[in-house]
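Just one protein chain is left out here, and the rest sit where they should.
Which chain is which? They are A and B, in the order written, and residues in each are numbered from 1.
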Amino acid sequence: MKVRFEVNGSSVEADVAPRTTLCDCLRHHLGLTGTHAGCEHGVCGACTVIVNGEAVRSCLLLAVQASGASIVTVEGLADGDKLSPLQQAFQKHHALQCGFCTSGMLTTLHALLSDEPMADEDRIRDVLSGNLCRCTGYIPIVEAALEAREHYAKKQGPKAG
Amino acid sequence: MRSVNTYIGRPIERVEDRRFLRGRGQYIDDIKRDGQWHATIVRSTTAFGRIVKLDTTAAMAMPGVHAIVTAADIEKPIPTIPFRRKNPTIAPYAQPVIASEYVRYVGEPVAVVLAESAELAEDAVGEVTVEIEPLAPCVDAQTSAAGTHLLFPGTGGNIASTFTAQCGDASAAFAKAPYVRRERFRVQRHTALPMETRGLLAEWHANENRLTVSGAAKLPFFNRRAMAGMMGLPETSVDYIELDVGGGFGARGEFYPEDFLVAFAARKFEHPIKWIEDRREHFTAIGHAREMDAEIEIACLKDGTVLAMRGTMHVDIGAYVRPNGMTPVRNVIQFTAAPYRIANLDFTAHGVVTNKTPAGTYRGPGRFEGCFFCERMFDIAARELGVDHLEMRRRNLLTDKDMPYALVGIAPEDGFGDSECDSGDYRVTLDHCLKEFGWEEKKALAGTLRDGRYHGIGVGCFIEGGASGPREGARLEVLPDGKVDVYVGSSAIGQGIETIMAQIAADALEIPMDDVRILHGSTTYLKEGFGSYGSRATVMGGSAIILAVEDMLKAFRNLAAARFSVPLEEVSLSEGVARARDGRSLTLAEAAAVGKLTGEGSFSSDKRTYTYGTAAAHVAVDPKTGSVQVLDYVVVDDVGRTINPLTLHGQVVGAAVQGFGSVFSENLLYDANGQLLVGSLADYQIPLATDYPHIRAITLEQFPAPHNPLGAKGAGEGGIIPVGGAVTNAIASALSSLNVQPTELPLTPPRLWELIEKARAAATAQD
Partner (left out) sequence: MKLPPFDYQAPATLGEAVQILSDGAGAAKAIAGGQSLIPILAFRLANPSVLVDLGGIAGLNDITISEAGISIGAMVRWRELEDHTSLRSACPLIPAAVGHIAHYQIRNRGTIGGSLAHADPAAEMPGIAAACDARIEIVGRTGTRKVGAQDFFLGPLTTCLAHDELITAIHFPPWPSARRWAFEEFSQRRGDFAFAGIALYYDERPDGIIENAHVGVIGATHIPRRLGAVEDTLNGRKFVDTVLALAAKTASSSVEPDDDIHASAAYRRALVGTLVERSLIAAANRGRAS
């Protein structure tokens, strides 16, 4: 089946079987391997992408279901060569070690903070409870998220708070 | 080597982060090759039995299926996976690369389906008919050790190896001790659970008779050697390529059956073969770890001085001895009493085979378990003796006056050699930890009930063994632009070696860090290397790099002396520039431009390093639900010298959280038929971001490591080691009024609740 959607601002097309998940479509049909498949049963969150502004598990979404959607993956977060403030905060706080869960952490936090720039630590941890990390123990990821809020608040402008 | 304004010691942001943050990491499933086939493994669903029928006809007819490999396709004898360490009795228990006559665990490979895609391969797996005549499985180590049902016909029993650790005269000490106490402990079967499952891509280059295996980790050089042997190839015809690796923790990277199977298929069919483990498969296919029962005894004076410890452990190593399957077995008896000065020790550990997935190492192998046994034993003894349990630690902990302190030797000899604690005063980290934790202020809470929860505090002291030998290799090449490529045998598993090694190399070279590039792990880079295990990368790889730099700078200086026509002693070297007395200079770039400028180094050491420390925990226990909240956790360690405090802190905190998972929630449960009852991440429960927010890790550098040029000690595993002891001691402290003494892990809410109810019932019965 032919599917068409927008990924990181570009229009893309793929020919997929109905059973192809969005995760596999992004990774293997579109060559966007930044989204990772850590479990393929909707628990680990490494496959998280942003679909129409919402963070979703791409291993639990069929590519055909995403037809027509606007999708943002980890590859779309940086501004050309410049890391986003969230990505920079991750580097500063050593919020990644092996890097495998990192894509999902970034997309989840980008979705959350875009929506709730003043999310407090409890809210951030609550949302991140859907993303498994085995290396960092989560503490530096939360620190990075807290630091990045300032940027999202500024971006939202008068709406913030 | 630079001595001021060094990179070493600075919290430098990692150079590898950029690609991961941008989604440009290259993990094994991110690469592909033209013409590749996908492999999916058909695995036994029976725990123990004889294969009577294996029918692949229906599966071969499925769409996209190219071939199916079974034991029948492999030349007999079926290769077995070599061991990493010598041992006189384990040979009969080696793991075959595929089951041929017997299956011995649920998950054992029986066939390999090769198809056009992963989907089509998986579709066909269900069509392979495997008929197994079941035999009665053994799922308990102690029963298996009794040996009535042999897992391996022709062997004397199910104990693959028995290790002993003896020093002094424990019997005599126990005979005359005023206090002796015995207790049983148990650690559950669990596993490292990296976020990336395993994967391999094997390519056979027929015209060169060459095999390339991508997806290496941990110890590519050993695996290359093993693969070459099993495939009948010279070692130089096999390349093991390391890409980005999504965590290892001791489990990923050892040689598994799949390594051979994908390579075999690649050569037989002359197509690249890609295999990606799925998560469900992971639970029965990855190395399990830690399951052991222990009966421990302690003998003390009335003041808490420990005269002796002894005990017996049964380690459930699963169906076969893995390449490193004996490491936890010999470690647990060497390290159970390790931070302490105990002259009389007598431990025995049996590595027992059972019909479960084979077990190997997981961060701090045998050390986590041993620390749990010892720290609980100390607190139990202290309580009964009426001795302050901190005083008991202080009395027995090793001090700088004891150094070097010989650890108890292990028999049979396995190549680890003798070991001694190298430097340090273990009381210092204890005191520092207690102060940071606020022990004095928190003491009043211990054992009290507040808002329906019991509060408790506990400590655990530990050492971690680092810098496993025997050596590591590095080489470097100066490029014509003055930048330096450094190749090192260490493997990246997420610990940041591209940064840490660059810091070391840049300081040794006295050039900017941006001019150094670290290339690691792949066997194509070096003639000899070893890898990353036993917390060795920083010390062994880092020291090898220093030697390689020295080697190159020697050549550089000679070159400069010749160029300037002056004697060697008139040439000074600083910041990458060689100078003559009259001011003439030669840069590294200029030297490299006219001819190859390289260096090689191999750092050998049979002396291990011992980072040590103390952890303290404050918990609140809800007796009605069994829920435990960790209100505070502080760990203080002394690593000799910190190369990068940012990454070191990350290692300690990450390892601590893994430790909490071991204590509270992770469990690979089997039923009586040898069926693994856990097959998803919903059932195998690792810590989440909401679980353990209160962790503080502090690192000291008071006692450098005496045996390597960096003065550093390996520190990747210490974070996990004391968690079991410290946290369960805190729980015992909380529930002391109920006389609950935890001795088994995990302490999930239902299990802790059962302990509390049992204790309450016992108390009522007594009244």
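Here is the rule we go by: contacts are C-beta pairs under 8 Å (C-beta built on N, C-alpha and C of every residue); 3 or more make two chains touch, one makes a residue touch a chain.
Everything numeric in this text was worked out from a predicted model, so none of it was measured.
**Student:** For the chain left out of this view, which of A:7, A:25, A:101 or A:127 touches it?
**Tutor:** Residue touching the absent chain, from the options given: A:127.
**Student:** With the missing chain put back, one of B:6, B:348 or B:685 would touch it. Which one?
**Tutor:** B:685
**Student:** Extract the touching residues of chain B with respect to the undisplayed chain.
**Tutor:** Counting over the whole complex, chain B touches the hidden chain at residues 118-119, 122-123, 126, 278-280, 624-627, 665, 667, 669, 677-680, 682-683, 685, 687-688, 690-691, 748-750, 753-754, 757.
**Student:** If the missing chain were put back, which residues of chain A would it touch?
**Tutor:** Interface residues of chain A facing the absent chain: 1, 17-19, 21, 24, 39-42, 45, 48, 54-57, 59-62, 64-65, 108, 112, 126-127, 129-130.
Throughout what follows, only the chains that are shown with their structure count from here on.
**Student:** Would you kindly tell me how far, in whole Å, the mean C-alpha position of chain B lies from that of chain A?
**Tutor:** Distance between chain centres: 30 Å.
**Student:** Give every residue of chain A touching chain B within the complex, in rising order.
**Tutor:** Residue positions touching the partner: 17, 19, 27-28, 32-41, 43-44, 46, 73-75, 77-78, 83, 87, 90-92, 94, 96-103, 106, 121, 124-126, 128-129, 131-142.
**Student:** Chain A touches which residues of chain B in the complex?
**Tutor:** Spelled out, the residues of chain B in touch with chain A are 13-14, 16-27, 29-30, 32, 119, 192-197, 244-247, 249, 278-280, 493-496, 646-647, 649-650, 653-658, 680-682, 686-690, 692-693, 695.
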